[in-house]
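I have placed the structure first, in the form of C-alpha cells, so that the comments after it can refer back to it.
Note that this complex is displayed minus one protein chain, with the remaining chains in position.
For chain A:
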Amino acid sequence: MLKSSQEWVSAAVDGETDENSLAQLSADVDSHAQWQRYHMIGDTMRGELPAAIDLDLSASIMAAIELEPTIIAPKAQLKESTEQVASRPTKTSNVVPFFKQFGQYAIAATVAMVAIVGVQSYNQSNDAESPLPVLTTRPLVGTVSPVSYQTGAVQNQQNYSNDQVIEQRRRINAYIQDHMLQQRLNPGVVIDENNNQDAAVKP
C-alpha cells in the first residue's frame, strides 16, 4: 500500500494521473512531503534547481508570518518606552529643580514663581538669580501653595519683559510676606487704635 501510494505520488508529479486519484492524493497529507521531494528530484534531474535551495519554503513563510506580529509588537513597545524616557527628563527638569531651589521656606517666592509659570514658563534660570527677599521673614504660618493666577482681560501678560515680571513678583512677594508678618505682630483681636502693639521688624 505504501509502495503503491508512492507510485501514485510519482505518477501525479509526472502528470500521469487522473483527477480522481489527484484529489485522493491531495487529501493525503502524508504524501505532501513526498510530492515536494519528487518535484525536487525532478527539478534536479532537469537541471532546474535554483541557486539556493529553499527546502521548506512554505514552512519558512509560515514561520515568517508567525514571527511577524511578535516582532512588530516589541518594536512598538520599544518606541513607546523610548518616548516616555525621552519625555520624562524634560518634565522633571521643568518641575523638580523649580521647587527644590526654594523648598518650602520661601512662601511668597512660591506664589510669585507660579505667577511666572503662568506668564513665561520657559524662563527658569532667572528664578534662581532674581533678588527675592525670601529669607528676611518666614512667617510661622508656613507655606502658600498657589493654584491659579488670573489677570484681567485688558492686561496681556505675554507682552511683559523679564524685568517687569521679576518686579511684579517682588511686589507680590512683599505684600504677601508683609501680610503674614502682620498676623504675627497683630494680636488678632479688636484693639483700640492707640494701642501700639503692631510693629515693624527690620530684617
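Methods note: a residue touches a chain if its C-beta (ideal position, glycine included) is under 8 Å from a C-beta of that chain, and two chains touch if they have at least 3 such contacts; residues count from 1.
Going forward, contacts and distances are computed from a predicted model.
The chain not displayed here is annotated in its UniProt record as "Sigma-E factor regulatory protein RseB", chosen from "Sigma-E factor regulatory protein RseB", "Cytochrome c", "Tricarboxylic transport membrane protein" or "MinD superfamily P-loop ATPase, contains an inserted ferredoxin domain". Check A:A23, A:I41 or A:L185 against the missing chain and you find that the one touching it is A:L185. For chain A, the list of residues touching the undisplayed chain reads 103-105, 111, 115, 133, 135-152, 155, 160, 164-165, 167-168, 170-179, 181-191, 193, 196-203.
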